[in-house]
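The other protein chains are all here in position, but one chain of the complex has been omitted.
For clarity, chains are labelled A, B and C in written order, and residue numbers in each chain start from 1.
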Amino acid sequence: MMEPGLYHVLFISTALFFIGVFGFLTRRNLITMLMSIELVLNSVNINFIAFNKYVWPNQLDGLFFSIFVIAIAAAEAAVAIAIIINLYRSHQSIDVENAEDLKF
Amino acid sequence: MNLTLLILLPLLTAVVILLMRSGVQVKWSAFIGASAQFILALILFFAFRKERALGNEAQMLFELQYKWFPSWHISFHLGVDGISVAMILLTAFVVIAGVLVSWNVEKMTKEFYLLLILLSLGAYGFFISLDLFILFFFLEIAVIPKYLLIGIWGSGKKDYAANKLALMLMGGSALVLVGLLGLYFGGTENTFDLLLLSKMQIPVLVQKICFPLLFVGFGVFTALFPFHTWVPDGHSSAPTAGSMFLAGISMKLGGYGCLRVATYLLPEGAREYANIIIVLSAIAILYGAFATMMQKDLKYINAYSSVSHCGFVLLGIGMLTKTAIAGAVMQMVSHGLMTALFFAVIGMIYERTHTREVNEMGGLIKVMPFITTVLFIVGLCSLGLPGLSGFVAEMTVFMGAWQNPDPFHRVATIAACMSIVVTAVYILRAIGQTAMGPISERYLSLQDARWNEKLAAIILIAGIIAIGITPFWLNDLVTPAADIIMQKVAGK
Amino acid sequence: MSGSTIIFYLLSILTLVSGILSVTTRQIFRAAIFLLFSLIGIAGLYFWMQYEFIAAVQIVVYVGGITVLIIFSIFLTQQAGELLPQQNKKRVLLALLAAFCGFALTLLQIIQHSFNKTSETPILPTMENIGNQMLGIEENGFSLPFEVVSILLLAAMIGCIVIALRSKPTTV
Partner (left out) sequence: MNEFLQIQLLGIFSLGMNLGWALVMIPLLPLLGFLLLGLFGKKFLKQSAGIFATLLLAASAFLSLHTAYGYFFKYGKSEGIYQKIVPIQFTWLQFSPGVSIDLGILLDPISVMMLVVVTFISLMVHVYSLAYMKGEERFPTYYSFLGLFTFSMLGLVMSSNIFQLYIFWELVGVSSFLLIGYYYDRPSAVAACKKAFIITRFADLGFLIGILILSFYGGTLDFNTLIEKLTSTDSTEFKTIVSASFMGISALTWALVLVFIGGAGKSALFPLHVWLPDAMEGPTPVSALIHAATMVVAGVFLVARLFPVFSMSEVALMVVSIIGIISALFAALIACTQTDIKRVLAYSTMSQIGFMMFSLGVSGQGGESGLGFTAAMFHLFTHALFKALLFLGAGSVIHFIHSNEMKDMGGLRKHLPITHITFLIACLAISGVPPFAGFFSKEEILLAAYHHNATIYWIALATSGLTSFYMFRLYFSIFWNKEHIAHGEAHGEGGFVMMLPLIVLSVGAAAAGFIPFGEYVSADGKALESVFHLQFSIAPVALGLAGIFTAMWMYKKQNNRPDTIAHSMNSFYKLAYHKFYVDELYLFVTKKILFNLIGKPAAWFDKNVVNGLVNGTGNFTLFISEKAKGFQSGKVQQYAIYFLAGMIGLAVLFIYIWK
């Protein structure tokens, strides 16, 4: 096994990204879908950090980006959960299959 | 003569109508506005003649040009030649008559008149634009009110008719737009200016692609076979003034566009496709006439006969001779006046008898001599009686068409000539069954025309007779412009 | 094989395995816990890359904040012991295919591409550097995005409250 470097980290982030995507596509519960999105966001964060470290260590932009992503993810999670709870109140369910009023 | 007046006046009228409260005020302001337009059109006509008599040989007179969207080379460019003046006169006649016959529209009077005036605004703008972009802009202005006029004030299958009409005309406009863009980008210089484009050598390939787009697009407006099916449904469902505007003005937008934009700017294309146009228009003429023969509803009769008569316009254009093109323009003016009058009469009859089925009428001469006399006049005009406008226009087209010596054009001309017989058949059937014959009991108490209806009819008849008896003024107006177009088409 | 390498592999295994479990388990509470582990693994990776600050943020915000939020909402909306509904097979298969294709494509691109490290002097991600740059108003300063994000967070907070407020029955 070779020394882990940029490619290894990218492999992990890619894998995590598509795990998240897979989860988003298959889960029917809104909360679990939200969790999948968190995974996706995290994989992006990993990328930022990895590129910052292995390609452009002369600046800190990647780091800042991931900080902002984290902040926005927090906001997003909060809003999403508020929506989910509201949905639960009106539909007595948070199954995504039932929340399909937005059509045609 | 400032041409912007022609746009500002309807606009002003529309604003005044918006400010009015009661129906009576609306009617009178619309009538005054329409009369002002009428006078303006006459002034334009005489000013134009005067300029020409003074020896002003410029292609377009009273030109105006303002920058509008310079980065895209769009300018507000206005100007008129003989053909435009003829069409403006036609519009003015039809507008004032249309306003008069709608005198007893009670439902949403203000909106009704507003839309009528807007439509006239679109038509005037269309006829005086020398920039293809604003030409298109005004074309669209003239389309939208029709949808509302039919949809709100119509009768019968009005929703279907309004949808069909709007969709087909929009489809036509879409083709026109594509064609215009083709012209814009296809020429040696990116411009929408009609006069610049006309001096430009547009590549043959571009011409061959753009011509059918433009011609079919405008052709939809003027009932090019087989895109004519909106005509019967649209006309028969529209309110009286709506039908008058539709047939009298709107169908002429198409003919004018076919001539001014498609044929004039794309001579190679015109030559390439002339035979197809001739075939289609000959079919439209005969087939429209035969289809008319089987109709029983007066409005359908006139609508189908419009298909037939507008065929002459396209035939004249397709024949590509100076006389035929002048004839096509004369046919546009003549048909506009005639068909507007026809629809007005049908409206008057319908309002009284509450039916448009010819079988259910009869002997109306007895109770409404004025209206039936008008019906006779318009019917005779439609079948091409000398002394009325239809004859002059049709004969000019025939004479022009006959100048092509080859058998193909000959056969097409003879086929078109045959329509004069079929026209006589259906017109006489319609007149015979409505006006003549024994009268039914229930119609004995009907009243003849009122002042507004009489005035409308007299204005239109005056136009018809003015062309019919003294055609030379129209001919003098139109022929030089037709000559310019033909010289371009002939490649001189 | 150095210790660093071993740690890296352990962390990656932790992250990926718990990630996969988190999206596949049918018990929602366990899914949340697996997510927690996955996030912790990612924090470990940050440590491993010597970005301590971001690792700390990860733990504080994700592990401490978001996961807890999620678990709360699970408690609010879920009956205990209830299994998650199963997705239909076709959808799962499609999703698998799509995810796999995407994964393969991305990986292929990454492998074919060679990343060259810049030769300029690196800036260490020390707290001092981060703090100076984040709140700096000179060139390369991030104070404007910082403020924007603050406002965003505020807006999100207000939004949450508005959305989650129990609407009055009369307006329904």
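Keep in mind that, in the parts below, contacts are C-beta pairs under 8 Å (C-beta built on N, C-alpha and C of every residue); 3 or more make two chains touch, one makes a residue touch a chain.
Keep in mind it's a predicted model, so treat the numbers as computed, not measured.
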Among the chains presented, those that the missing one touches: A, B, C
Candidate in contact with the missing chain, chosen from B:Leu61, B:Leu118, B:Met244 or B:Ala291: B:Ala291
Residue touching the undisplayed chain, where the options are B:Val24, B:Ala58, B:Leu167 or B:Ala462: B:Leu167
Touching the absent chain when the full complex is considered, from B:Leu42, B:Val425, B:Leu446 or B:Ala466: B:Val425
Touch residues of subunit A, complete complex, unshown partner: 21, 24-26, 96-97, 99-104
Residues in subunit B touching the chain absent from view: 164, 167-168, 226, 228-230, 232, 287, 290-291, 293-295, 304, 322-323, 363, 365-366, 369, 380, 383-387, 391-392, 395-396, 398-400, 402-403, 405, 413-414, 417-418, 420-421, 424-425, 428-429, 432, 435-439, 470-473, 475-476, 479
Subunit C, residues in touch with the chain not shown (by the definition above): 91, 94-95, 98-99, 101-102, 105, 109
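Rule of thumb we're sticking to: only the chains that are shown with their structure count from here on.
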Subunit A-subunit C separation of Cα centroids, rounded to whole Å: 5
Subunit B and subunit C: spacing of chain centres that average the CA atoms, whole Å: 68
Subunit A partner contacts - residues on subunit C that touch it in the complex: 1-2, 4-5, 8-9, 12, 15-16, 19-20, 22-24, 28, 31-32, 35, 38-39, 42, 45-46, 49-51, 53-54, 57-58, 61-62, 65-66, 69-70, 72-74, 76-78, 84-85, 87, 91-92, 94-96, 98-100, 102-103, 106-107, 110-111, 115-118, 120-123, 125, 129-130, 133-134, 140, 142, 145, 149, 152-153, 155-157, 159-161, 163-164, 166
Subunit A residues touching subunit C - in the complex, by the definition given at the top: 1, 3-4, 6-12, 14-23, 25-29, 31-32, 34-36, 38-39, 42, 45-46, 49-60, 63-64, 66-68, 70-79, 81-86, 88-89, 94-95
